[in-house]
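For chain A:
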Amino acid sequence: MKLELGNFHVEDIEFGNETTFNDGLLTIDKEEALEVVYKDEHITEADLKIVKPGDMVRLVPVKEAIEPRYREEGGPVFPGVTGDLMQAGDGRTLAMKDMSVLVVGKHWGGFQDGLIDMGGEGAKYTYFSQLKNVVLVADTDEDFEKHEQQKKNRALRWAGMRLSEYLGKALKDKEPDEVETYTLDPITKRSEEVSELPSVVMVMQPQSQMEEPGYNDLNYGWDTNNMLPTFMHPNEVLDGAMISGSFMPCSSKWSTYDMQNFPLIRRLYEEHGETINFIGVIMSNLNVAMEQKERSAQFVAQMAKSLGADAALVAEEGYGNPDADYIGCLVALEDAGVKTVGVSNEATGRDGGSQPLVSLDPKADALVSTGNVSELIKLPPMDTVIGELEALARDGLSGGWDDDEVLGSSVKKDGSIVMENNSMFCGDQIAGWSTKTMKEY
Partner candidate 1 sequence: MSKAIVYLNQFFGQIGGEDVADHEPEIRDKKVGAAMLYDQLLDADVTHTIICGDNFVGSKEEEAIDRILGFLEDKEFDIFFAGPAFQAGRYGNACGAIGKAVKEEFDVPVISSMNEENPGVDMYKKDIYIFPGGQSAAKMKDDVTKMVEFGNKILNGEKLLPAEEEGYFIRGIRHQYFLPDETPAYERAIDMLLKKINNEEYVSELPIPELDTVKIADPIEDLSKITVALVTSGGIVPIDNPDRIQSASATRWGKYYIDDVDQLQNRRQEAFKTIHAGYDPAAADTDPNRVVPVDAMRKYEEVGKIGKLYKYFYSTVGTGTTQGEAARMGQEITEELLEDGVQAVILTST
Partner candidate 2 sequence: MVKEIERAGIPVVQMANLIPVAKTVGANRMVPTISIPYPLGDPSTSEEEQWKLRYHRVGVALDALTTDIEEQTVFDVEI
């Protein structure tokens, strides 16, 4: 399988008469773009905004981030989700870089939604403050979940994907700035040189906590809760096979943008053929029931062993009870003779004194920590808010509250906020970008 990603660096974005991409400038026909959004009648109100790094803008509640792309040979960017099933990761896909489409609720947030500051002190807490973003801010008629803490956010997320595909079409027939080629020979057909290198698998644990459909990460449109760990080609992950769900407390979340760009996978590719033999991806999950956790760990370890993996990187999209899967998987792999390195965040509480992971084991002796779910963050007011600031306090966001004995409401009258890192949108950047670690204080 060979994936060619044709990258177009977006230097600026503005609204105009026609949706085009030329010499780094993305021009958007707002009316036409919104028509695409309104295709789903469940969308009741929608608007588009453009924000850039450094803008003193706060976005909340943020539900999704997507990178606009276009398949040269045709077909949906997200097979099994925005169109028919097809094989992803083999062919040429054009991508808009240095930007994303952000989906923000006009009013209603939930446990799984987050916050982004594009400028000022708060910018460092998310990756998206570094990108230029087309923001879809909209409301829906999904009254059944309007006041629910757990939201499927279906209409909004699918609108975001539609919009991203619409924008991606502007790249059709254009020459990319550069082409990244991702290719791996079939495992048993690799050269002797490559086969002799230490072989490594990437184990991904996407969130799949909910038993009711509509909330979990999807694998080619299939609910990851209904999966047993399986073997996937890394190109599939980089080319739209996985989309983000709507459940994970936000700083631990992998947005669809994170999936499309998964830095850990791309970094392993860089080493392939030089220092390692990158076997591929074992896609696991994070179900709640203990037996299911054990079953997944068992499958991961068996597959890794049978594939002949010498080592594995394990990344956990979550904290709390999923830590049991994380540690369980690391231990099962170590017991199978596979050397592991884990990547996740910690939750040490506001005072930093709580056990970092709910489960610990001395066999998990190589861990990268990307941040603290519980870190208390105070930020000043921002000139502009896209969405609704009150949602942070009112709607049960994982890192916000309306009434704390000591701290009061997360949203102060003057627009300043006090929150936990938990609600920074994909803030712990477990997919690999995080420049944070954890230290003893």
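Going forward, contacts are C-beta pairs under 8 Å (C-beta built on N, C-alpha and C of every residue); 3 or more make two chains touch, one makes a residue touch a chain; residues count from 1.
Behind the choice of candidates: all candidates are chains of the complex that A comes from, given by their letters.
Note that the coordinates shown come from a computational prediction; the quantities given were computed from them, not determined experimentally.
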item: Result, touching chain for chain A in the complex among 1 or 2; value: 1
item: Complex contacts: residues of chain A adjacent to candidate 1; value: 124, 198, 200, 263-264, 266-268, 271, 275-276, 310-311, 313, 339, 341, 343, 346, 348, 351-353, 356-357, 360-362, 364-372, 375, 421, 429-430, 432-441
